[in-house]
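Just one protein chain is left out here, and the rest sit where they should.
Chain lettering (A and B) follows the sequence in which the chains are written, and residue indices restart at 1 in each chain.
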Amino acid sequence: MYYVELLISGLASGATYALFAVGLTMVYGTFRFINFAHGELIAWGAYGLLLFMLPPLSLSFAAALAPALALSAIIALGTERIAFRPLRKKAAVTILIASIGASYVLRSALQLAFGGDLKSYPVAFEGTVDLMGVRVTHVQIAMVAAAAASFAALHWLLRKTRIGKYMRAFANNPDLAAIYGLPLAAVRIAVWVLGAGLAALGGVLVGLDSNLDPFMGLSGLIKAFAAVLIGGPGNVFGALIGGLLIGTAENLSTAVISPGYKDFIAFAIIFLLLLFRPQGLFAGRTGVR
Amino acid sequence: MLEARNITKTFGGLTAVDDVSFALADTPITGLIGPNGSGKSTLFHCLSGFYGADRGELSLAGTPLTGLAPHKISALGIARTFQFARVLPFMSVRDNLLAVAPGQSGERLRSVFFAPRAVRRQERALQGQADAILEFLRLDPLSGTPAGHLSYGQQKLLEIGRLLIARPKVVLLDEPSAGVNPALIKQILKSIKELSRQGLQFFIIEHNMSVISQLCSRVLVMDAGRLIFEGSLAQAQKSQRVIEAYLGTGTHAAYS
Partner (left out) sequence: MDYLLHIAIMAVIFMVFAASLNLQLGVSGLYNFGQVAFFAIGAYASAILSTGGAPIGLSMLAAIVVAALAGLLISVPLLRMRGDYFGIASLAFAEMIRLLALNERWATGGPMGIPAIPRPEWLGMAPTSLVQFLVIAAALAALALAGLGVLQRAPFGRTLKLIREDENVAMAFARDVKAFKRRAMCVSAAAAGLAGALWAHYLTYISPNDFTVQTTILLLLCLVLGGKGTIAGPILGAGLVMVIQEALRFLPLAPELGRLVAPIQGIVFGAVLVLLMIRRPQGLIGEMRE
């Protein structure tokens, strides 16, 4: 039973990692750079919800959710406009350094606005259900459900809608898509809004599950990055599998190694995959980049 | 003497270089011509170690080169240029030469700290050499300019200068005249001839037939990865097989 519980909490965390990873992998797939500031979209989503739930607005959890996701999307679009777009013709490492700077700005702004200590939401969802003898919290169910719904919607969007087809075209071959005159501006907005919104949703769920911490973005980023690498950079549904794998691997590992080394797993995965299979575990061909 | 036997290189299903054998006997300057995509540059990559050939053997004056890394092949005396000029834009023209000079003791950490005088002495000697080379190439007024500020033709000339300071035995030149204005082509040809008089052996890919005819006593012709002709340029221009190769791909304009 102990292992089943670990597995379930692993899948639940993995579901949030997958949500974190969507934006990171889409930005890499479409614009070919690693956005180090992506983690702060997770944190700002989580803290944004708190902002709207506290006075003076004092919205309910349900009412505050949408504006929190929107706040994160606005921050994403603003960062893109100010920091990344002027550098779009530069080397990937240059944009990476700029995004490291942007992450520092956003993280510091968070600390300025909310202070450095841990926070929690003024509501609590502490219920549990019993699934065949295994205790599962409501928040864990919400995590899995949110990820399932999000990825189903994402699948529909990418396959069935016009904007989704444009997004896939730009991810496949940005130059060709531009030559065909496909709307880059719309794709750019869609990529950043979707990525930031899902990251913020994941951040909120993590905030419900544990606490709000100004450094939650940084740790979320690491998990997301590992998930992206497992799935193959640019591969949205690969990132889902990657997120779930990391979540379960981390949680199951606590049964054998010291919990202090839980985070080590994501770092080791990142290191080893960059070394041996930077195109992802599931990519068939080599030389994608 | 550079000798290649049965060199073959494939990419996926495409055979870019197909069982090519040749020897750069005593000819000082050998040309390598053929229509676009016939595998000339790929052959150069194989000869210089940038591509590992799938099959075949390479040797320089009896020393086997097969399977060696590019820097090792280069250390044994084969230098090369690339299809487009590749100077170091942020370094001065003179430093571009110094950076590639061979056998510098100052590249070893130990010598830098424990034999600084020897390092300085060698550096001064190299600077003298570099200045002489720049004078020979008539680049001396630009000695301190960042190489990125040079015209494309001057950059190609600077690449020749790098070969001069590196003192290889064999030089692989990939299109030395492409994109260069006629006055500078003249200068480049003059330098190549001078170097070949000094004993350097050249193997040159070139589309400009006037350049080939002025330099090469012997040409090799490639088509679709294969070596289809060896002999003088005049003979090549009469060879039915060579004419078909050029006509077949519609690039016979290269003959004008």
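Convention: contacts are C-beta pairs under 8 Å (C-beta built on N, C-alpha and C of every residue); 3 or more make two chains touch, one makes a residue touch a chain.
Note that the structure is predicted; figures quoted are calculated from it, not measured.
**Q** Which residue among A:Thr94, A:Thr161 or A:Ser210 touches the omitted chain?
**A** A:Thr94
**Q** Any idea which of B:Ala23, B:Ala166, B:Leu189 or B:Ile243 touches the chain not displayed?
**A** In the full complex, the listed residue that touches the missing chain is B:Ala166.
**Q** Out of A:Tyr104, A:Phe125 or A:Tyr180, point to the residue that touches the absent chain in the complete complex.
**A** The one listed residue touching the chain not shown is A:Tyr104.
**Q** Go through subunit B and note every residue touching the omitted chain.
**A** 48-50, 69-72, 74-75, 79-82, 86, 88-91, 95, 98-100, 102, 104-109, 112-113, 116, 119, 123, 146, 162, 166
**Q** Would you write out the residues of subunit A that touch the absent chain, in ascending order?
**A** Residues touching the hidden chain, for subunit A, are 33-34, 82-83, 86-87, 90-98, 100-109, 111-112, 115, 218, 222, 225, 258, 260-261, 263-264, 267-268, 270-271, 274-275, 278.
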